[in-house]
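I have a structure I would like to understand better, so I am pasting it below and will then ask my questions one at a time.
The complex appears here minus one protein chain, its other protein chains still in place.
Moving on to chain A:
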Amino acid sequence: MATKMGKKEIIQAVVLADDFVMNLMPAETIFPTILMPVINVPLLDYLVETLIKSRVQELFLYCSNHVDLIRAYIKQKKWLHISVSLIVSDACTSLGDALRDIDTKGSIRGNFILIRGDAFINANLTNLLIKHCTKLKEDKGAAMTMVLRNIGSMNGSSLRQESCLVVSDKSSRKILHYNVLRKDLNKVKLELDWFLNHNEIEINTCFLDSHVYLCSPSVLPLFSDNFDFQTMEDFIRGVLMNEEILNSRIYWQQLDPQDYSLPIVSWNAYHCLNRDILNRHTFPLTPNAIPFLKDFIYMPRSTYKHRSATLAKGCILEKDSILCQNSTLENNTLVVKTVIGDHCLVGSNVTIKNSYIFSDNKIEDNCTIINSVIFSNCFIKQNTRIDGCILCPKTIIYTPMEYTDSIIESKDDKISTKTISEIDPYNEFHLFKDYDILENDNNVHTNTDTSSIDEASECNLPAADDISMFLSEVIDSLLRGFQDQLKCENLILEINSSRYAYNVTMDEVTYNVIKAILSLPLHYLSEEKETITSIDYLRNLKHVITYFYPIILNYVKTENAQNDCLHAIEEVASTTPELLSCLQVLLHMFYDKDVLSEEKILEWYKSNDKQTDSYEKNKVRVAVQPFIKWLEEAEEDSSESEND
């Protein structure tokens, strides 16, 4: 097969009119994806424009649904620089079927450009194909090159659902792994062998599949040989898994940063694409730059009005909006981030935000339309309120009321509404929301995300882990000791051996042992299945402390240990309200039993004094105040008596 791209050789492109998925419900039932209007012009026009600019001479348009619509549209268009041939098949239900069918027809002769029906791209496809051919010279098994667009970090982008994980060899850009990131999985598994067998592995999550594929002739037979390849994802996965057997490899190319591409894979993406066109990111596929979108008047803040459109007095086109041929807005109507197709009549005092109004619609006075899509030939009676709805073609709303989150259709003069959340229980169907609101949502998400990173990294931490293990071990030992009335010396031995096992320093031992003893009544009571009150807690605590007195004495000997002991008490008290209420009893008990010295308690209390900003610690301080007062008075008394 000739791989050299001579000047005379004809460049072929295959466009699949359908994408065989139902992401844009209910648009698929109305027209094929390729005829989806984007700023009032079918997607196909943009695609053909790009193909002509890239000097592609032959276009095969494969259609399976709505064939008549496509046939009629092409007849009407009559493109000059490109020959468009239709391949029609009714039985086809997937991308795999379509490519197998094309293979049997045998009209594709060399390397070709495969474009899925929902693709929108402005790059020079021939240049991309030439790069693929050079790759093919190096590697005879290069079956396909994917065209990926770098859209940067997915953080805060409305395209987050579409992000995919691409693992590839850095030098050759050979894809090793490709899949769409699933939101529900917190972790992604990567094979160790990839890293060991390649010097440098690139891992990307910033890419968006443009739905444009540069294919070698071997792609079609591959589909024919493998009947289980239904979707492009199947094909990629299958080829990557059986790389050796099939002797085929998939590569990727990055779209130049100035080029643009975005497949309409969801309403969200559709929304994004329209906004980008109005903001002229997609140049030259923008109003006034292409023949089928001309005679627009460009107004500030990305708003456009066709020459033949009429704006009445007091109308405001706020931003990112376009008003197409022969449409009329009447008095005091507000339009924000909205595309209004041709021959629409919008009454006065209407508010339209973040919506798509296709052609030939009539909206009467005082309506409010937010976050909605209104297909062509609809009629909306005055005072209707529509939020988050999709109106099928020829829907007529006579009864003014409020509609939310539904697909509205009129059959035999009756209106049937289906709630979107019912049709789509898995919430895969996302109608766009206002971008700004979405951004706020994302911020919330990222915050929780980072905290989860923290936790994830913390559990790898040897130090913290060991100490918490040590603490739980100590609690276990003590609880068992208390229940079975074991000797304290044996328990000390047990604690010391856990101490060596977890490599815990002495001060931490003291700290944790005290913590364990203080929380013991809670564990004990919860095991006895009693409801825990402060009185129960105190009673048990007294038992526990009397019982474990030798252990406490063993660990709290030095002044430093006393500090640690006090910190442990503070820590537990600030988290358990039961202890807080009897804190002064506890301190008194420790003071009486000579575990804690008067000076140390006072010192601790004063050091605590400074942190008035911390509420938790404040609580502790307040709780012990009477005891401290008593202590200070006692001190004064004793010093006075000494003076006497």
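Convention: a contact is a pair of C-beta atoms (placed from the backbone, for glycine too) under 8 Å apart; a residue touches a chain by one contact, two chains touch by 3 or more; residues count from 1.
FYI, contacts and distances are computed from a predicted model.
When the listed names "DNA replication complex GINS protein PSF3", "Trafficking protein particle complex subunit", "Translation initiation factor eIF2B subunit gamma" or "DNA-directed RNA polymerase RpoA/D/Rpb3-type domain-containing protein" are checked against UniProt, the chain not shown comes out as "Translation initiation factor eIF2B subunit gamma".
For the chain left out of this panel, the touching residue among A:Cys206, A:Leu246, A:Leu345 or A:Met589 is A:Cys206. Contact with the omitted chain, checked across A:Lys105, A:Lys170 or A:Arg480, is made by A:Lys170. Within the set A:Phe223, A:Phe296, A:Phe482 or A:Tyr511, the residue that contacts the chain not displayed is A:Tyr511. For chain A, the residues touching the absent chain in the complete assembly are 150-156, 165, 170, 181, 183, 185-193, 195-196, 198-206, 446, 449-454, 456-458, 460-464, 467, 503, 505, 507-508, 511, 560, 563-564, 567, 607, 610-611, 613-614.
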